[in-house]
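Quick one: the structure is below, questions incoming.
The complex is shown incomplete by one protein chain, all other protein chains being positioned as in the whole.
And then chain A:
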Amino acid sequence: MQAGPLLVAYAIDRAVPALREDDLGPLVAVGVGYLGCALAGGCLQYAFLTASARVNQDVLLDLRGRIFRHAQALSIDFHERYTSGRLISRSTTDVESLRELLSEGLQELVTVVLSFLYICALLLWLDLGLGAVAVASFGPLYLLVRVYQRRAGRVFRARSTAIAAVIVKFVETVNGIRPVRAFRREAVNEADFKVLNQRHERTNGDALLEMARYVVGSRLVANTAVALIVLWGAQRVADGSLALGVLAAAVLYLRRLYDPIDRLGMFLNSYQSAAASLEKIAGLLAQEPSVPEPAAPLELPARRPGMPGREVVFDGVAFGYRTGGEVLPRFDLTLAAGRTVAVVGSTGAGKSTLAKLLARFYDPTAGRVLLDGVDLRDLAVTELRCGVVMVTQEAFLFSGTVAENIAIGRPDASREDIERAAKALGAHEFISALPDGYDTDVRRRGGRISAGQRQLVAFARALLADPAVLILDEATSSLDVPGERAVQAAMATVLKGRTAVVIAHRLSTVEIADRVLVMEHGRIVEDGTPAELVAGTGRFAGLHRAWRDSLA
């Protein structure tokens, strides 16, 4: 691709005199040479672009997948700290800036570096002196690049943070559009957004200005070098120590040598922006999952026939957040296989923490949680999730059809299985009444499916998953009484014999339990069958009386 000027020099210095002597050879050589160069250039260009695109896309595919998988592997408490907006920004805009670097920047860099090397070599070969001057001009250019890198790095980091803040606000508003509307937050939000958006605008402008500075500096150096070389070269042609053709070729090459410095700027631009993003992505990837998968997973003992539930033992378990503050002081607890245990208590009593320890969303800070004698930490994720399933109050629906949402419980479930699960919960009727029945797209987070219906769908997942231990964390809070009864009926039939932990504040739910635990400040303060507790004088008895009154 860079042979052009060389052929020009050859044409002027050789072909012209040869032609004057009627020798067509050199001219034909020039013509064929140029033809070859042009074709080769085109083919190489094609090959290079497609090949580099393949490499780039493979890298991106890998990176996207890695961020995604890593984010998914990180524990719940990480997700509670690291906001969803930031995570989304990591895997969208930050990956996007890497994409830019790879698809445009890297290609620039390869072109630039290759042509630099090639042209320098040619210049040195054409004339050592001229070439040396050209090479020397790289000194100041290098300095410029370094200065630019340092300054731009700072700006780009600020920009990446700024866009993440914009995204957080954006996502929060779009997802919370109902309260935004109802509480007339539009103006306030706009003002907040304006601040964030302007911060991004400013850093963005700063980045562009840094680029402008660099371009001025580098162009100045390049053009000065061209002028110097021409001056010196012309002097030498004048005193006869340099051929005219060589000077012509050298000048043509010089223009080409410095042509890509703007593009080098573009590369540096995307490089800095990508580096800032990569730093953040690396920060994310460096997060250790605090609930790691076991290196040598154990298997659960086979379920005993007729006893699908498993025994749960909390063995000297204590839990506190790493920020300090003990949530659950050390306790021992055994939940018999196949029994339903209800956990009641006020908010913050530690009920959910207990459930999360059992579902291994967290690991205890001390002690062990055993499932049929096996430490949860020794179970592979698939094995664990076959064993323990947790249904929470927050019934999130993924985009896709209703059937797909239920099938999350067991991806290989047939349509019959899915419908059977729905029927067991009395959810079949409303699903069939949807425009496309089970194939109705729930769109974004179930806009048209009521909260109660969503909880039924969430419960159908659990039914389908057929776990040995089922944890219900306020999983029926939005259901009406008949819905709740249907769930209880399903537990008594479809999930009969499973170990169940039910966190509920509705005493109607508690009544079906074999055992009730009353928690307060992280401790279990009452423990017994519902009948025993009702008959007693404890907190539960009081609550139960109040509830009975409300039904009268």
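We adopt the following convention: a residue touches a chain if its C-beta (ideal position, glycine included) is under 8 Å from a C-beta of that chain, and two chains touch if they have at least 3 such contacts; residues count from 1.
Here, contacts and distances are computed from a predicted model.
A.B. asks: Select, from "Iron(III) transport system substrate-binding protein", "ABC transporter", "Lrp/AsnC family transcriptional regulator" or "Manganese catalase family protein", the UniProt-recorded name of the complex's unshown chain.
C.D. replies: Looking only at the record, the undisplayed chain corresponds to "ABC transporter".
A.B. asks: For the chain not shown, which residue from A:49, A:366 or A:531 touches it across the whole complex?
C.D. replies: A:49
A.B. asks: Can you work out which residue in A:140, A:320, A:400 or A:437 touches the chain that's missing from view?
C.D. replies: A:400
A.B. asks: Pick from A:117, A:220 or A:366: which residue touches the chain that isn't shown?
C.D. replies: For the chain that is not drawn, the touching residue is A:220.
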